[in-house]
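Note that one protein chain of the assembly has been removed; the remaining protein chains are unaltered in position.
So that you can tell them apart, the chains are marked A, B and C in the order they are listed, and the count of residues begins at 1 in each.
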Amino acid sequence: MNQELLSSLAIFVLAVLVGFEVISKVPATLHTPLMSGANSIHGIVLVGAILIAAEADNPVSYGLAFVAVVFGAANVVGGYVVTDRMLQMFKRRPAAAKPATEGGGGSDAARPG
Amino acid sequence: MNQELLSSLAIFVLAVLVGFEVISKVPATLHTPLMSGANSIHGIVLVGAILIAAEADNPVSYGLAFVAVVFGAANVVGGYVVTDRMLQMFKRRPAAAKPATEGGGGSDAARPG
Amino acid sequence: MPMQWIETFVFLAWLAGAAAFVLGLHRMNSPATARGGNRLSAAGMAVAVLATLVHVGTRPEGLGTTPVAIIGIGFLIGGGLGLLMARTVKMTAMPQLVSLFNAVGGGAAALVAIDDYIRVLGTPEETVSTAIFVVLGVAIGCVTFTGSLVASAKLQGLIPGRPIVLPGGRGLTIALAVLALLGTVALVLGAGGAIQLAPAVKLFVLGAIIAAGLLFGVTMVLPIGGADMPVVISLLNSFTGTAAAMAGFVINNPVLIIAGALVGAAGGILTKLMADAMNRSLVNIVAGGLGGGEGTVGGGPEGPGGAVREIGPDDVAIQLAYASSVIVVPGYGLAVAQAQHAVRELAELLEARGVDVKYAIHPVAGRMPGHMNVLLAEANVPYPLLKEMDDINPEFERADVVLVVGANDVTNPAARSNPSSPIYGMPILDVDKAKSIVVIKRSMGRGYAGIDNELYTNPKTGMLFADAKDGLASLVAAVKAV
Partner (left out) sequence: MPMQWIETFVFLAWLAGAAAFVLGLHRMNSPATARGGNRLSAAGMAVAVLATLVHVGTRPEGLGTTPVAIIGIGFLIGGGLGLLMARTVKMTAMPQLVSLFNAVGGGAAALVAIDDYIRVLGTPEETVSTAIFVVLGVAIGCVTFTGSLVASAKLQGLIPGRPIVLPGGRGLTIALAVLALLGTVALVLGAGGAIQLAPAVKLFVLGAIIAAGLLFGVTMVLPIGGADMPVVISLLNSFTGTAAAMAGFVINNPVLIIAGALVGAAGGILTKLMADAMNRSLVNIVAGGLGGGEGTVGGGPEGPGGAVREIGPDDVAIQLAYASSVIVVPGYGLAVAQAQHAVRELAELLEARGVDVKYAIHPVAGRMPGHMNVLLAEANVPYPLLKEMDDINPEFERADVVLVVGANDVTNPAARSNPSSPIYGMPILDVDKAKSIVVIKRSMGRGYAGIDNELYTNPKTGMLFADAKDGLASLVAAVKAV
């Protein structure tokens, strides 16, 4: 394998390790938003779509690139917006001041980033 | 910057991110062993020392390389052994079965890797 | 030379974007910081995309008008649709929408790989490694595309949620896998030059792999019960990440590789967490195990005629009004009946009377993780009142009244006591430990697991048979009257 491929491989492995480590013990409440958040991130294929669109020079490529861009854009924009809507639900309220905050949910919310 | 340097940079950044994520909430008990463990890991300079030793072709380089190898080897071997000795202290005992396990220390020890 | 500086800048921007994704995900681990995290991640995405535009805009060969149009129009259409759907979707329909976005993401990854393969075909760039990454990207991308569509359709009810077993399903699935594998081998050997294949043949083989992948996605998800969809979606989500990473290898772009691998791994862990929370193993989900689906919910077969004590709204109202502490246990039925506002109204009424009201949230109550939290939050129930299972379970015995609203399985003591029960071992809410229990549901119908619940025949339990919303409304009226 050439050097370039090898370093890409190293980058891949490290990114996988980051992925494993970055998800810690998450309250079940956050499973769906977190999934949705990750889902938006792989919208990064939009970048790939743009790159092939730039290369495109024949009808077939045009078609493929176009669909790819549409798909990628939908994934990115839609993904982030819907995730944000889900997370809107977690904004704290004055009620949070209540002793109730001691509870699991509360302390989760209180836990620093 | 050339491509090679850029991917090295990417590797560096990712490794830093892994480093940040990999240390989670650690019981104070483990601070010293963990530090010692990390300390052994940077013994990786031994690899660098070996590489320059192989390149060495003049007295100065010989000298530098030799000291570097000695230092690196001491860091690696000593580091891992002393860390292991510290951690020996954490081996569980039957007593762990006692209700006492509910306590902070106990549950820490019980927490799955 | 400026050109080189621009390239460096673009690369660094991509790297910054990738880092933002990581930090964003990190902050999404805790409710307090989650929203900021998602926005950080979005900002990173914006940076990465802009950098890409700079990159293609400054490429020496220049940029034709058609590509510009493709990128511009494509983005507007895709982004517009995504925005629209994301804005208008109902809270409870979000999972299927996420699945939809996941599908297109996978599709895009596949398309990128396909296009690049066509481009390099026959050129020296068609190396063994390229072939491998192309095939992986295409195959995984296609599987996620159809798989996610099916999952979405199931949750939306366009396809029945219950497991659909195809004639010779397993066999078919395996056959498809084998076919794809053979195709892969052929293309890789072809690229390596070990065997000679005409470009046309290679394209045909690729087509076969595409078809196999698309079909595989369908045959893989159809037999899985609608109830397991959240986990399946998360799994496919992780697939898409991997596909994106493979596409990244194909066009040799770092940010695709990093972000894709990141999602692939994080999605995998997340899938495991979800499966654990539902006490299901990934293996037997994908192997289509229990996964009952909605079939039984909504007036299923009658339970055993065990002595059931019915109770009227007025009696319940009195119990509630004079209790010092009440725990509300919401379940799938609350979601179906859209009774979240009604329950909040009742709770506030009681709190006004000095009753301490809490909500016990089982991790898998409803049909998606966090289903109850999302609903109740929508009804502006203060987040701190929602207690996770482990925190609330010790409190049941101290509670005067537990009000179970459209929950069934998550309260079923059989999970503790009866090893032969399909849900045996699932952590449940210890409702039966309470002094007094009131259950609002329409009938003795079963829940998702399709089993009877001895809680309903428990002498401490009074059954208030009604639609969750109506039942709660009558309680509100009755409490006011007390």
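FYI, contacts are C-beta pairs under 8 Å (C-beta built on N, C-alpha and C of every residue); 3 or more make two chains touch, one makes a residue touch a chain.
Owing to the predicted nature of the structure, the values given are computational and were not obtained by experimental measurement.
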Shown chains touched by the chain that is not drawn here: A, B
Interface with the undisplayed chain - residues on chain B: 1, 4-5, 8, 11-13, 15-20, 22-57, 60-62, 64-93, 95-96, 98, 100-101, 103-106, 108-113
Hidden partner chain, residues of chain A it touches: 1, 6-7, 9-10, 13-14, 17, 21
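Keep this in mind: only the chains that are shown with their structure count from here on.
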Chain A and chain B, separation of their C-alpha mean positions in angstrom: 31
Multi-chain contact sites of chain A, meaning residues that touch two or more partners: 4, 8, 11, 15, 17-18, 22, 24
Chain C residues counted as touching two or more neighbouring chains: 18, 22, 26, 254, 258
